[in-house]
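The other protein chains are all here in position, but one chain of the complex has been omitted.
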Amino acid sequence: MEYSPTLVDHFHHPRNTGKLDDPNAVAEGENPVCGDTVRIEMRIQDDVITHIRWLARGCPPAIAVASAASVLLEGSTLEDARRLDSARLAAALDGLPARKAHAASLVLTTVARALDAYRSSPRS
Amino acid sequence: MEYSPTLVDHFHHPRNTGKLDDPNAVAEGENPVCGDTVRIEMRIQDDVITHIRWLARGCPPAIAVASAASVLLEGSTLEDARRLDSARLAAALDGLPARKAHAASLVLTTVARALDAYRSSPRS
Amino acid sequence: MRPVARIREEERRSPLKTSIYLDHAATTPLRAEVLQAMEPFLAGNYANPSSIYRPAQEARAALDRARDLTAAALGARSQEIVFTGGGTESDNAAIKGVALASRDRGRHVVTSAIEHHAVLHPIEELVERFGFESTIVPVDRCGLVSVEAIGAALRDDTVLVSVMWANNEIGTIQPVEAIAALTKARGIPFHVDAVQAAGALPIDLSRVPIDLLSISAHKFYGPKGVGALFVRGGTLWWPLITGGGQERNRRAGTENVAGMVGMARALELLMEERHTAYDHVRTLRDYLFAQIPPRIPGTRVNGHPESRLPNNANFSFEGVHGESLLVALDVAGIMASSGSACTSGSLEPSHVLQALGVSHAVAQGSLRLTVGRDNTQEQMERTVETLAGIVERLRGLAPVSERA
Partner (left out) sequence: MRPVARIREEERRSPLKTSIYLDHAATTPLRAEVLQAMEPFLAGNYANPSSIYRPAQEARAALDRARDLTAAALGARSQEIVFTGGGTESDNAAIKGVALASRDRGRHVVTSAIEHHAVLHPIEELVERFGFESTIVPVDRCGLVSVEAIGAALRDDTVLVSVMWANNEIGTIQPVEAIAALTKARGIPFHVDAVQAAGALPIDLSRVPIDLLSISAHKFYGPKGVGALFVRGGTLWWPLITGGGQERNRRAGTENVAGMVGMARALELLMEERHTAYDHVRTLRDYLFAQIPPRIPGTRVNGHPESRLPNNANFSFEGVHGESLLVALDVAGIMASSGSACTSGSLEPSHVLQALGVSHAVAQGSLRLTVGRDNTQEQMERTVETLAGIVERLRGLAPVSERA
C-alpha cells in the first residue's frame, strides 16, 4: 500500500468527525481542481482549542489529514495551532505522498481561515 | 530438426562416397556463392550407370543430396538419369528446405555435365 | 473468535486468494493450465529457437504451433500474426508502423476520444514529432463512437483509422464491423485495439476487414509482457523493433517462447470454453447492475446499457471520491479500480469519463468492477453489501452542504 497503515487507519477510523453544538471558529474550504471539501468547527477558550470537529469529502489523504489535524489541534494553543504545517501532518500520518500534498494544504488553509474568523469575531 | 531424419541419415552415413578406378563419366561442379563443391564419377555401360561414386564439400543437404542421387542413379538408364529432378531428390530425402534447393541444383547440374562428358567421349 | 482471527490472518498473508478480485480489466490471474503449458520452456527447454540443434527446433515447433493457435483464435492466417511484448507494444507498432510507412501518401490519422493511452500517445507522437494531423472523433454519453462521425472525419490524406473494439473503463463495444466496411471501401488501413475485447468477445478476422489488431495475453489469463499484433497480408507497415530476423523480420529479438506458448494456450482454452465462458461473468455482472443502483441512492451507471463487455460494470456515486471507495474496499478485501487517474498522480478524472460529458464530480466518484471466471455469486452479494456500507459511511463524513 502506498499509504502508511497510520494514514489508512485515520481514513478508516477517522477521529473527531461531525459538528459542534457551539463552535466559535468555523470555516469551509474546497480544492476546486480535485473537488475535495473540508469543514472545520472549533470551540476556542482562553486561546486554547478545547473542541474540534470536522467533515470532509475527498480522497483518503484528505480525510486522514483532517483526522490527524484534529488530533494535533485539540487542546493546543492558538499559537501552536498556527504553527502546524504539512511536515508535522505528514509525520503524524507516517508519511504523505508528495502528489497528495494538496490534501494537507486544504486542511491547513481551512484551519487558518477558521482561526482568522475567530480573531475577527471572538465570541468567547 | 528442420532436416528430415532421412536427410540427416544420408548426411551422417553417406552412400557411395569416394572415387572409381575406371570412371567413364566424370564432372566437378561448384556453387560460387556458397562454395559447395561436388565431384561425380560414373561407370556407364550399355546406357546404364553401373557404378557411381561421389565426393562433396558443403552444407548437410549438399552431402545428403549427393548421397541420395547416387542411390537413385546407380543401375538406372541414361534416359532415366536425365529425368532425375529436384522433386524426386527431395522426395528421396523426405523433404528438402526451399532455401537449400541450390544443393539439389548443383548435384543435378554436375550429373548432367558428367553425362554430357560421357556422350561427347564415350569410352565404353 | 478463533476462526475469524485465523481467516483474517490468512487474508492478510494472501489477499488475492481469500479476497474478492474485481479488476479483471486491469489484469487476470495466470491460469494453472497456462502456467503448465509454459513450464517446459521455463524449467526445461531453454534453447533459442533460432539455433540449429534439436531442442531449438522443438522450441521453434512450439512457437509455430502457438502462432497457429493464435491465428485460429482470431480467424487469421498464421503468417499474419506477429508476437510482441504486450498490448501497448502492439498498439505502438501498428500506429507508428502504418503512419510512418505511409507518410509520403498523407499525414492524417483518425481515432476516437476514448482510446487507451497506448493508442492516443503514439498518435500524439505522430502529431508532435512527425508532422501529422489527427482527428479525435468524440463519443456520445454512452461512450459510443458514431460510424458517420468516423466517415465524416476521413480525408484524402488519411492514412490510418484506429478505434478500439471495446473500452477498458466503461466496456462500451464500438461498431468496428461497420467502421471496417467504411475504411475498406475508402482503402484506408484500419487498426483495432482489441486488448479488452479478446477474451470477452468472439473475434473473427476472416469476416471483418480489419487490417491490424492488437491483443495482450494477461487480459485473458495469460502471462504479462506478451501480446500479438495481427497484420493483414499486404498492409504497408514498418516494424517497430528491428534486428535479428525473428517473426519474419517483423519483430526482432530472441523469442519469449514460454510467454508465447502461454498466450496460445490461454487462447485455446478460451476457444474451447467460448460457448459458456461469457455467460458466467455476464450473470454476475448483471447481478451488480440489478442490485447496486436501487440499493445505493445517487448511483449512476457509466457506459452503454447494452453494447458493453459482458464483464464490465462502471458506477459513479454522488458525493463520494473514487479513491476513497477503492481504499475502503481494499481494507474490506475487495479489489477494484477507479475510472479516475487521480491515483496515478494527476488530479484529473480519466479522459474516458470526461469524453462522456460526465461532470467532474461524478467522474471522480467512479468505480469500475470487472468480473472474471473465478468470481462467485456469493462474492457479488458480499460486494454489494460492503459497497453500500462504504458509500454510506463516506457520505456521512461529507460536509452538510455536500450531502446528496
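So that you can tell them apart, the chains are marked A, B and C in the order they are listed, and the count of residues begins at 1 in each.
The working rule: a contact is a pair of C-beta atoms (placed from the backbone, for glycine too) under 8 Å apart; a residue touches a chain by one contact, two chains touch by 3 or more.
Note that the coordinates shown come from a computational prediction; the quantities given were computed from them, not determined experimentally.
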Residue of C:Glu169, C:Asp211 or C:Glu255 in touch with the missing chain, whole complex considered: C:Glu255
Residue among C:Asn48, C:Ser78, C:Thr235 or C:Ser307 that touches the chain left out of view: C:Asn48
Absent-chain contact - pick from C:Pro122, C:Gly171 or C:Pro349: C:Pro122
Missing-chain contacts mapped onto subunit B: 1, 3, 8, 11-12, 14, 17, 19, 28, 33-39, 55-60, 62-63, 99, 102
Residues of subunit C in contact with the chain not shown: 14-16, 23, 26-30, 32, 35, 38, 42-48, 50-56, 84-89, 91-92, 100, 116-119, 121-122, 124-125, 129, 216, 218, 223-226, 238, 240-245, 252-259, 323, 326-327, 329-330, 335-338, 343-345
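Just so we're on the same page, only the chains that are shown with their structure count from here on.
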Between subunit C and subunit A, distance of the C-alpha-averaged centres to the nearest whole Å: 40
Whole-Å separation of chain centres (CA-atom averages), subunit B against subunit C: 58
Whole-Å gap between the CA centroids of subunit A and subunit B: 93
Of all residues in subunit B, the ones touching two or more other chains: none
Junction residues of subunit C, two or more chains touched: none
